[in-house]
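Removed: one protein chain of the complex. Kept in place: all other protein chains.
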Amino acid sequence: MQWLVIFNKELLEHLRNFKWIWVPIVFILFAVMDPITTYYLPIILESVGGMPEGASIDIPSPPPAEAMMMSFNQLSVLGVLIAVVISMGMVSSELKSGVYELILSKPVSYIHYITAKYAAMSVLVSISLVISLIAGWYYVTLLFGDIAFSQLLVSAIFYVIWFLLVLSIVMMFNTMFRSQGLVAFISIIVILAINIITSIYSHVLTWSPALISDYIGIYLFSGNMETEMWMSVLISVILMVVALTIAITTLKNRAIE
Amino acid sequence: MALLAAEKLTKTYNHTNVVDEINFTLNQGKCVALLGPNGAGKTTTLRMLAGFIKPSGGSIDFSEKELSKDVRAHVGYLPQFPVFHNWMSGEEFLIYVGRISHLSKEDAKKRADELLQLVNLYDQKKLRISKYSGGMKQRLGIAQALIHRPKLIILDEPVSALDPIGRREVLNLIRELKKDATILFSTHILNDAEEVSEEILLLHHGKMIKQGSLEDVRDAQETVSIHLAFTQEPKYIEEKLREMESIFQVERLEGIIKVSVHDLPQARKQILSIVQEEEWELSKFEVATSSLEDVFMKAVQE
Partner (left out) sequence: MDETIFQLILPIVGLQLILIVIALIDLKRIEETQGPKWMWALIIIFGNLIGPILYFVIGRRP
């Protein structure tokens, strides 16, 4: 009950400050940008001119799965960045401004406070992601050829899990620092570190959450789901729970000096 | 009847006792002023009672055992500088804090309405809090502290940041609240304490240096002061007054002469007789009950 009250209030806040409009739009633009520019590259080059007489531009059109991965890859960088900056103040801004004094002087469970905020942000980001991937898929099928919608949907759901992990990391740092900039900065460093370490030791860390998008690529190309994908999902969920637990205990210790 | 008792309550930061083994009880239905100069440890004490700070030592015990589980359910707290969700309207905010305090939807709505009327914000209830003035925010802050019908209301410096009109409004409000709850409010302004509280706790350097009902604390003063004014002030009046054995201090305040005395009847006789003898043009003779300020200054100096 209390959880739902906080959750609804968060959703309303995201609506009032237009996050429910601009985040999905920005995600859609990220997702369709690369497939479209790739498709029109030859035409753009032609219209720019400067090509020698008789030279024909022959850039092979990528297969649909590759074009679809362009959407995912764009979101993996810019989408993650947006997810971090829209959640960098979830708790830290309330600690800094002092609103928490009014809220936490009421009999509010710290678990409810953290998880309801996290859930509301997760709903916003997940829905934005799914919508944007559907938009990307729409353009890819139109311009490059068919991908089964069900396949895209399954990929999107797995992809959301990576973002949920990112948000839980941001939440953890939210309870540790009052400066939103610092929260964003450290979160990005940590996410970058996970990505880099994973790419260096990818043969060992086959269960790394950062490999989810790679497994989605394999799934889109071949239609086969790697078993490692499930390990990555499991590890993601475990890390999420750990990050949120740390967030809850940190907040409790900070609120009660 | 006592609502809560604090015993040897202590908070230590960096080896200094910000609050140093203070004992006090809060009686049900009383308005208690926590007085003290800035830095006396008032906010720390209040935050310990509100459950925001863990005491380093000592205890806070509610007389009803079940209250001690989560004190926040029974305590309404207004911090010195309340900050709200400014994107909400006053009404939305009250309903929100009501619902996170486990009120039902209907009850929260009803309670918010009552409180908006009580704090005189009913006409602005749909207005976003970002558009509220300082006084309006302070009143909204009091309303949010009351939303879950707390047994104890803790207000940290509720009037010190307000202009005279806002101050008057909030003091009247506190007088209104006394009817059905116990109030503990901190202030460094003595007049405020004198105006609305029945009991005072006087804190200085983290120590409780005086406590009791307003009358008790005043009566404990063994000195009384007499205010004198003259249409034309006689020469050497201060010296002449100082010669009297019943008078131990003569001060010149704006327009009056304040005489502190040990023995009022004797001093009155002596002063009036010298007035007659020397034909002083006395225009005012007033026996002042010792103000809290006297008590305060004396206690702090000791």
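We just call them A and B in the order they show up, numbering each chain from 1.
Everything that follows uses one rule, which is that contacts are C-beta pairs under 8 Å (C-beta built on N, C-alpha and C of every residue); 3 or more make two chains touch, one makes a residue touch a chain.
Just so you know, these numbers come straight off a predicted model, no measurement behind them.
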Residue of A:Leu12, A:Ile25 or A:Met176 in touch with the missing chain, whole complex considered: A:Ile25
Selected from A:Asn17, A:Ser61 or A:Ser199 as touching the chain missing from the view: A:Asn17
Where the missing chain touches chain A, by residue: 17-19, 21-22, 25-26, 28-29, 32, 36, 40, 43, 82, 85-86, 89, 139, 142-143, 180
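Note that only the chains that are shown with their structure count from here on.
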Length of the line joining the C-alpha centres of chain A and chain B, rounded to whole Å: 52
For the chain B and chain A complex, residues of the former touching the latter: 47, 50-54, 70, 72-73, 75-77, 79, 81-85, 87, 96-97, 99-102, 141, 144, 148
Of chain A, residues touching chain B in the complex: 1-2, 5-6, 9, 13, 16-17, 97-99, 101-108, 255-257
